[in-house]
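Reading through the structure tokens given below for one structure.
Omission of a single protein chain aside, the complex is shown with its protein chains in their original locations.
All chains are identified by letter, namely A, B and C, in their written order; residue positions are counted from 1 within each chain.
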């Protein structure tokens, strides 16, 4: 039905050619939209028979000459990467597809940013436990760099295979890392991450759990203490499982993650000292914003943007701490972070092609 | 505009005459609806000039003879209670109005169930700190019984003044009390209550915070570590402020509270032992339901009902615990609990007039 | 998994034994809830292998002795009707299942109320055109009585097979019938019904169209001029297809239908005359309510109830007319109307077991 087109050679100003595999899912189509507006990238949609969604809407046609050219589109095949001069391929595919496809892309000399959980964990054993499957290419787990630029900017510059973080880990690690790195947290008291996510985080495949009548006017907790995003958080925060309690909840909204963290500090601090720890840790990080104490942390100020907003509240004795972090799960939690990683990998401005918040009325 | 009618003398089967002050707010109108269907109560709406809402909808008129007689309605005045033979008055009014009105009702020989925060705390000092106002009738704070039948059923039978609990404390106390009472909780590690509420909890008065465009597709945290419901929880759970972290969040739904609690047990237990602690503590409590571990705790199973559902998840070492509790904030968290208290106070079946859940598709 | 139980013999006060086939869908489970509270009916759930939904939630268990006995549940088989003394069976099943099952029920001497489209149309030809399938039992189309008590109360008293109306036709016929019956409508100008429905109208089966992310913050028109409910409206209003324009729209809410009708009167009238036409037509109809002109017709005043609310607005010249009707699609548009039909068929109070509106804050 869809006619595959050979994309035009990239103009000078669009010199990075990027393929997108899995472009009909939420993360993939968000990514396609971002790359279409990226000043240095020419995106190409790649159709993989296992993951294309036939139900997506076709857009109406403009009466005047349509200036919005649809993106070039090619069927996935082993030679499509080198044959079309792709510099990088984004795989927004189920982990088992990513594990199959990523080595083929790397073998053709292009880089890979994978948006699934395929390459996020350290070992095949960890993957087996949390994903319930054998990892077919365990050697790639060593090679992959965890794509959180706020922590791993330097390693990402030269990475060939990037494991784009999970949405919950992005929110949790950004909120907790500066304090843990400084040794300010009393780990014996335990750390809590109570996370709430919009429905797009559950993916596009229809199911009883994502039916409108089930979700609207409802709210639920799920995967309590056993979400597969937990090991990412433990690995990058240096925590033991018994020190960390994570619960996911489903919000009746389309997008956004708000995570509320509870912890005890080793010694009392003032709020301003605390904020300075964050400012210092993220002084090169364009996308981390800090709330002053008086405002209300909320999703609408980040949705549509690549920001991670952080809000701190200290108890009266200066050791009890609540840290709230907010991200758009499809942008900073997926597609936007993938673009940010591309920008780092190719030496571009880290914010290139990434929108600021456009929240209604803000 | 509204014509006040002298209510008919109560039929034999409806022998308790109950006034409702503040019947145009969310809790008050929910209460009026419940009492209208209560087999043993004749409700009378009382209009107080400070609290009546002129914007409420008028219902269309049935073509046939309308069998649904509207409730009798009288203006509030000092003599209305004894003059109309009211046995009890529900005050669903702001605390300052409740403090003014309750003594007048008691002086006329009727009992009071107050749905505000006026009589929930122990001392005038506590009230001053959390409500930011001087309590005009501190002697009533001693007299009031905290209206949580699951804990104080016996004292409620003879109470004249009942302080109906806050919505958040109802969810938190029901979830935590059995474990704390048994001394099973390691209090040095701290206890977390991360609570999420529907918008009706914020009341009916229009404000920028409750505007549809602000709330829908949004989610926010508020009153972090300083919600005025905190002292109720501390008092009835026997906790210190430094041991307890409470955050409220605003859900883009009409009603319901889901609260996720995190704590550490003093020693390892198995799930079945834990559930047995709850079963034992609540063996006389009709409205506490327990989840088995496999299901998903969610609001739609309690909304519209007076149930408080509780769900427990143990970490792999048996000491890390997550307890989720769910209530309808306007039923078990307000009007339903008030009816339950009336039932206890007047020796009725504790479930009289209280609906079971009617969740769609459940 | 589920243990089938032999239901206890009916108590004196619950003497009508009613089976429900298709009790896991939205209409069927709404019906089960209504019948459970009906003072004269003992409901029995019947499981049909083609229509049972395995994904439905299990309820948590009450700590105290659970007074809410679950409904008796039996597997569907040819002899289950007579074997269990069922007086009536509700079939909330797809039309093809209803066509197969209804004759078996009738043959065992019980009556049938079918909630599908199986028996709503007049002829097998009409069924073939609008449902795209051959009707296996065309003789039943003559026998079935259309279950709209407001029009056909007398015929329903003795009916054995009742075709419960579609949700859209209920809203449209109630709004238009009094005027058409009186010959007040200029049919040459055409009649418009612009109808908007909540998502439960689309059924419980997950699909891309009912995914939360697709529906929320969206609104769409569908089945324009070709909805399969159209022939019901034409038949019972006595209209030609070219005289009537019907469009369905999908609202991002769970339940409710609001239909806006536009027509031209043959001669000018005053509003009060018009309302009198409705009052007269529906003088025996408990569930039709009329708005006065000043109020705003809205779904929240009918949702949860069996009412059909009607609102009329005349243009300045007295011939241009807009009629808005509101129903709860699962109650007056399905399960509530089915109970109303049962009440008529068995000589009960027509309102028995049917709730009045319980809209929040109303």
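The working rule: a contact is a pair of C-beta atoms (placed from the backbone, for glycine too) under 8 Å apart; a residue touches a chain by one contact, two chains touch by 3 or more.
Just so it is clear, the model here is predicted, and its values are computed rather than measured.
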Report summary line: Across B:210, B:242 or B:266, the one contacting the chain not displayed is B:210
Report summary line: The listed residue (A:288, A:321 or A:342) that touches the chain absent from the view is A:288
**Report entry** Identified contact with the non-displayed chain, of A:38, A:255, A:319 or A:332
**Finding:** A:255
Requested in this report: Return the single residue from C:139, C:272 or C:317 that touches the missing chain.
Outcome: C:317
**Report entry** Omitted-chain contact residue, chosen from B:170, B:254 or B:285
**Finding:** B:254
Query - Missing-chain contacts mapped onto subunit C - result: 188-190, 192, 194, 196, 213-214, 216-222, 224-225, 241-242, 245, 247, 249, 251-254, 256, 258, 260, 262, 264, 296-300, 303, 311, 313-317, 319-320, 322, 324, 360-361
Report summary line: Residue positions on subunit B contacting the omitted chain are 26, 55, 199-200, 204, 206-208, 210-217, 252-254
Report summary line: Note that subunit A touches the absent chain at residues 25-26, 29-30, 33, 56-64, 67-68, 200, 204, 216-217, 254-255, 278-279, 281-292, 295-296, 298, 301, 307, 309-311, 330, 351, 356-358, 360-362
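The working rule: only the chains that are shown with their structure count from here on.
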Report summary line: Rounded to the nearest Å, the gap between Cα centres of subunit B and subunit C is 35
Query raised in the report: So how far apart, in whole Å, are subunit A and subunit C when each is placed at the average of its C-alpha atoms?
Result: 46
Requested in this report: Find the geometric centre of each of subunit A and subunit B from their Cα atoms only, then give the gap between the two centres in Å, rounded to an integer.
Outcome: 40
Query raised in the report: Which subunit A residues sit where two or more other chains touch them?
Result: 213-214, 216-217, 252-254
